[in-house]
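With one protein chain removed, the remaining protein chains of the complex are shown where they sit.
The block that comes next holds chain A.
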Amino acid sequence: MVMQGNFKFHQYQVVGRHLPTAADANPTVYRMKVWAEDDVKAKSKFWYFLRKLRRVKKANGQIISVNEIFERKPTLAKNYGVWVRYQSRTGVHNMYKEYRDVTLNGAVAQMYQEMASRHRVRPASIQIIKTANVEYHSCKRANTKQFHNEKIQFPITHKLSRPSKPEFRTLFKANRPNVAMF
């Protein structure tokens, strides 16, 4: 799909359970939505989290299915809320972040970028607790709310002068760039 873009992190639905035993022939089936680079890592993450929540591990469990979750409406601008738990240099913290994007994968990619740039947190130290498509009236951040305007209007203040193709680049130019937009 043209719209989806090239994302590093994908969303997977992993369904698994404890292996059936003599004591319990029908163990409870658990489903987790997990963010990983591929389905192999998704399964690994699934066991990592499930081990912390339930008395089951990969050795005595089984994965029933792994499915990638794709965006339903990749041409609709949405507000995404991401709840994150991360390890900083001095401790573990929770955060709630909001992003305007067209796909959840895109919003999560923005989150990883922002955490790395603002807090120097690498992806391995980040756990996504929850993600949600947040309604317009429930958004908390002024940065997202400023785009909730039917009559949004702003100028582009700075003209980007660049050749239309990299092969048209020249080392020297006759004139200084004109950056005025008016």
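In this text, a contact is a pair of C-beta atoms (placed from the backbone, for glycine too) under 8 Å apart; a residue touches a chain by one contact, two chains touch by 3 or more; residues count from 1.
The working rule: contacts and distances are computed from a predicted model.
The chain absent from the displayed complex carries the UniProt protein name "Large ribosomal subunit protein eL14 domain-containing protein", chosen from "RNA 3'-terminal phosphate cyclase-like protein", "Large ribosomal subunit protein eL14 domain-containing protein", "NADH-ubiquinone oxidoreductase chain 4" or "Tetraspanin".
Within the set A:V14, A:V66, A:V82 or A:V102, the residue that contacts the chain not displayed is A:V102.
Here the missing chain is touched by one residue of A:L53, A:L160 or A:A174, and it is A:L160. On the side of chain A, touch with the chain left out of the figure occurs at residues 2-3, 75-77, 100-102, 146-147, 150-157, 160, 162, 164-165, 181-182.
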